[in-house]
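Just dropping this structure here.
The block that comes next holds chain A.
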Amino acid sequence: MTENKKFKRRATVRVLEERCKGCWYCVNYCPTKVLVVSEKLNSKGYHPPEFAENIEENKVCIACHLCELYCPDFAIVVEELK
Partner candidate 1 sequence: MTEKHLKEGYYFWSGDVAAAEGAIAAGCRFYAGYPITPSSEIAEQMALRLPQVGGRFIEMEDEIGSIAAIIGASWTGERAMTATAGPGISLMNENIGLAVMTEVPIVVVNAMRGAPSTGLPTLIGQGDLMQARYGSHGSYEIISLYPNSIQETFDLMFDAFNLAEKYRVPVIYLLDGLLAHMYERVYVPPREEWEKRIVRRKRARKGQLPYEPDEDLVPPMPLIGEGFRIHATGLTHDERGYPNLTPQAQEKLIRRLNEKILRHEREIWKVEEFMTEDADVIVVSFGGESRAVKAAVKKARKEGIKAGMLRLITIWPFPWEYIRKYSADFIVAELNYGQIYHKVREYAETKVHKLNKMGGEIHTPDEVLKRIREVSGK
Partner candidate 2 sequence: MSIMEDLRREEEKLLRTERLPHVWCPGCGIGIVLNAFLRSVLRRNMDPNKLVVVSGIGCTGRAAGYVNVDSFHTTHGRAIPFAVGIKFARPDLNVVVFSGDGDLFAIGGNHFINAARRNHDLLIIAVNNFTYGMTGGQHGPTTPTGAYTTTTPYGNPDRPFNIPHLAISLGAPYVARWTTYHVNQLQNSIHKALGMKGFRVIEIISQCPTVYGRRNYMRSPLSMMEYFQKNSIVKNDATFEEMELTYNGKIVVGEFRSVEDIPTYEERYEDIIRRAQNEGGD
């Protein structure tokens, strides 16, 4: 990830919060760091991730789908922009 390369926004990440168990693979493996640990708690007591896009900081979803592939809980859906 080079400092000056501008990423193109390609998708948003939808989190099925009730399925999340807070392992943070998604947060960790996101190459553009668009996911953060949220303050919210789900009914099992876990903090699901939150989609936190920040265009200024170059934090945009590039639709690599890695979060979806690493999520052990089927809790993530990457929705590509039309």
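A word on the picks: all candidates are chains of the complex that A comes from, given by their letters.
Structural remarks
In this text, a contact is a pair of C-beta atoms (placed from the backbone, for glycine too) under 8 Å apart; a residue touches a chain by one contact, two chains touch by 3 or more; residues count from 1.
Please read all numbers here as calculations on a predicted model, not as lab measurements.
Within the complex, chain A makes contact with only one of the listed candidates (1 or 2), namely 2.
Taken in their complex, chain A has these residues touching candidate 2: 18-25, 28, 44, 46, 63, 65-66, 68-75, 77-80.
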